[in-house]
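The full complex has more chains than appear here; those shown keep their coordinates.
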Amino acid sequence: MATIIVEVMLKPEILDPQGQAVASALPRLGFTFAKSVRQGKRFEIIVDGEPTAAQLAEVENAAEKLLSNPVIETYVVRVEK
Amino acid sequence: MALDTVATAAANPTTEQPWRELGLKEDEYARIKEILGRRPTSSELAMYSVMWSEHCSYKSSKVHLKQFGEKAPKSDALLVGIGENAGVVDIGQGYAVTFKIESHNHPSFVEPYQGAATGVGGIVRDILTMGARPIAIMDPLRFGPADAVDTRRVLPGIIAGVGGYGNCLGLPNIGGEIVFDETYAGNPLVNALCVGVMRHEDIKLATAHGTGNLVVLFGAKTGGDGIGGVSVLASETFASGKAAKRPSVQVGDPFAEKVLIECSLEIFAEDLVIGIQDLGGAGLSCATSELASAGSGGMAIQLEKVPLRDPSLSPEEILMSESQERMCAIIEPSKLSRFMKICKKWDVTATVIGEVTDGEHLHITFNGELIVDVPPRTVAHDGPVYNRPIAKPAYLDSLKPVTLPAISNPKEIKAALLQLISSPNIADKSWVTDQYDRYVQGNSVLSQPEDSGMVRIDEQTHLGVAISTDANARWSYLDPYNGAKLALLESCRNIATTGAKPLAVTNCLNFGSPEDPGVMWQFSETVRGLADICLEMGLPVTGGNVSFYNQTGAVAILPTPVIGVLGVIQDVRTRTKMGLPAAGLEIFQLGNTDDNFSGSEYAHLHGQIGDHAPTPDIDAEIRLVNLLLEAQQFFQSAHDISDGGLAAALTETVLKNSVGATIELIEQYIPGGLTAGLFAETPGRVLIAVDPVNIEEVRALSNKYNVPMHRIGKSGGSALVINGESIELTELRRAHTETFAKLFN
Amino acid sequence: MRIGVVTFPGSLDDSSALRAIRLAGGTPVPLFHASDDLKEVEAVVLPGGFSYGDYLRCGAISRFAPIMASIIVAAEHGFPVLGICNGFQILCESHLLPGALTRNQDLHFVCTDQALIVENTDTPWTNGYAKGDRIIVPIKNGEGSFQAGADTLKQLEDDGRIVLRYVDKNPNGSQHDIAGISNARGNVVGVMPHPEQAIELLTGPSEDGLTFFTSVLHTMVGR
């Protein structure tokens, strides 16, 4: 059993009101570290056994087709160590 | 480690059991042993403990609630009364309506979004269970002070949760309340009302009969939600103390509920079920024991068949799980395949978990071993009944009359009015209600901020229903008997103001700890008042809910009986709205004002609560309702005068359509003068606008019903002018609408 | 004149859309997501709601419904399609319309009576309006903020494909105050506001929305 991670973020040019809301809430709580914040999604996909290259290609495919919307988002697929 | 079976229990009568941890009293545990003739198995103990809890058994309230039955007025409208998941009333033309309020207070404090969301989900399932299509919801809410830090945590989450779940179900939110008071800090109240409609012949009941009929569980899979103290049992039974982690908060899945609704309605339409019960508090324990005890025989359940989300659940936990979005149906075997087909269409998991037997017991097995063998009635209905001690609380002896500076000069009027209408309790609530879908289903005739919500039931005949929920907890604090009466009367007035005729009542009684004799006195007085007023008004109580233990430390919340009244309107096109529609109308106040400020918002702003609630004039209220219904055709607008007095009512009336008004109050005619005229909350008053050509008709009717009718002004202009002092509508609007955005954005 | 309304799991305004078609004088035909059968309808409405709970992204899962395969093919041949709210989101996810609908700027669900200007009246759904008509129609959504790349926006503007624009206030941060757009051919229209909830004064803020449904009926008759 392994975990494949798909991370989906809004493209930099797309407005991210959730990230903005966080960025403006942080200093109100006294946190001053952030120059900017973006919020995205994270999918943890559990697969049987070690992920094969074919399986990873499938996940890429699913990330492209379903898990992200290429019009506004980008994604990254990785295997959790 | 081993399963605690009935055989084990019989063989090991002295095994120590954690009944105390499960909230049972010593005598209650003894009763269980007496009923069974042996010690309970751990699964049985789990079932009894949760079904005999305050929440499920109404053990502290039962002795009082029975007044609703004893004093019940004769009503032909009542098709299903108290005792079922929700009462059902006949509204004519073959339609039946079911409605009920429930509380979800404590979960909403812990996790505001999910607590409120699952509160909506639960009441909607209660309505669905009756065979009805849910058609609208309302949400009476109470919070601590608006500017308190915790309110800023709790309120946005609760609003988002009510909206998140209700919006996703496609139920228009047509009303509710938002009230702030110190006593709700640390204990917000989230009450949710749902109303549903069906044809008479489609009413469904929670009953299991017909030997060989199947018990089907459908909807979401079962997880470890809401099993709380029962995990004690799991760790006992499965030894070694390493019970898996159980969620402390339930997460709702409104999408699952939406498909469950559509799936169930399709199943009902094909008449595929004999009985049906939603799974709410106490989960399967409640559903199986209630279905079986309302049926003819017994029931056999194979618990291992229950589809699990969390495979580590023990049988005790499966029985206790309060996982949301589940239903339990009794169906004939011949109808199973059709039933399953519909479930498949909606992608709803459905599993046969047992059958109705010709025995008398509820038998539950787990992988073939008998773990529960009980008479179902003893679990579902024969719980303990307490006559808790009652004592009139001491605070009532130290109440002080309200002392307020009298206002007479126009400048002071303006300042006081602006302060009042911008106070959180009176301010415009659109910041909240704009987060709720009020349009979905296309039948919302009235929604907030109107006096009552109204939905069309039949597009051809224009039949509709109206609902209003009300509570005046400060009056209940001063005088719980009359407070309950006043809340119901206000609800009726709200219904009639929009043109509907009051028909039936539901309620949600939110109180502190029943173990406090003072709270118990408030409760018993409330129920007595409510039962009396229902009899006097001829309205049946169709159901409700009791929520105790609403307190922070030793401080109980204000006694908060939330009353919901359902009314019927034959032609929704005739409904009356609250906003002034045009200039040139004559404005009248129906009913007299007096100078009691006790419990009013105006007194609250001055840090006072006063010493006595108004004494309800029931005869006058009935005459007012009758006048409203008969004269409605002549009203251009009508608005109940209650919280915030005439000042608030006028503000809302002029701002609705931005039509101003010029008002002249004649000081010497009003006991308490201008201050009372504007800010007293004397019940039994309504603000109406009438076209000059209809004044004589309205006057004649007000004479007929002997309701005082005072001309107080005229509509028109871009300001609210009171006794010469002018407030531009823009300024009025700013004061009225800014408050919530400032507090919560 | 048969006009279909698709019910996806979680559709909410399907019954209102069917009613609107009826009140406009058409024959409403319920369609189900799981079948690819368009039942000989001559136009189709994808209604509002929370299909699949709006989980993942609004419209992302519904886009793959069997009925959508048929609708996509038909739409490419000029078949009139109207997506309302969730329907608009599904059309964007299906790439029948450009851009995407994202979280409202203030992160709240918003239900309000919204003023709009009708800009493109060359679509089967809006040809009953006059260019520049100001209408009041409810909006009710949590993710109605229209976002697209600069090129797409320019093209939409240049080609006059903005069907509805918010006026007085922009309720959600939509770029260019966009409330509705069409595809290049004009037959596919997506709008965030709910015309089907503005068809009777009794239950809506206006009757302004009915023209969407009468428009398509006239278009079909005119063919």
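Per-chain numbering from 1; labels A, B and C assigned in written order.
The rule is short, and it goes like this: a contact is a pair of C-beta atoms (placed from the backbone, for glycine too) under 8 Å apart; a residue touches a chain by one contact, two chains touch by 3 or more.
Just so we're clear, the structure is a prediction, and the values are computed from it rather than from any experiment.
Asker: In terms of the labels given, what is the subunit stoichiometry of the entire assembly described by this structure file?
Answerer: Stoichiometry (whole structure file, shown labels): A x2, B x1, C x1.
We adopt the following convention: only the chains that are shown with their structure count from here on.
Asker: Which pair, A-C or B-C, has more C-beta contacts?
Answerer: Between B-C and A-C, contacts are more numerous in B-C.
Asker: So what's the Cα centroid distance for subunit A and subunit C, whole Å?
Answerer: Each chain reduced to its C-alpha mean, subunit A and subunit C end up 29 Å apart.
Asker: Going by the contact rule already set, what residues in subunit C reach two or more other chains?
Answerer: 106
Asker: Residues of subunit A that contact two or more other chains, please.
Answerer: Expected reply: no residues.
Asker: Which residues of subunit C touch subunit B in their complex?
Answerer: The touching residues are 9-10, 12-13, 15-16, 19, 34, 48-50, 52-55, 106, 108-112, 138, 140, 142, 194, 196-197, 199, 202-204.
Asker: Quick check: in the complex, which residue numbers of subunit A touch subunit C?
Answerer: Those in contact with subunit C are residues 10, 13-15, 17-18, 21, 66-67, 69, 71-72.
Asker: Which residues of subunit C touch subunit A in their complex?
Answerer: 56-57, 60-61, 64, 92-93, 95, 98-100, 102-107, 145, 147-150, 173
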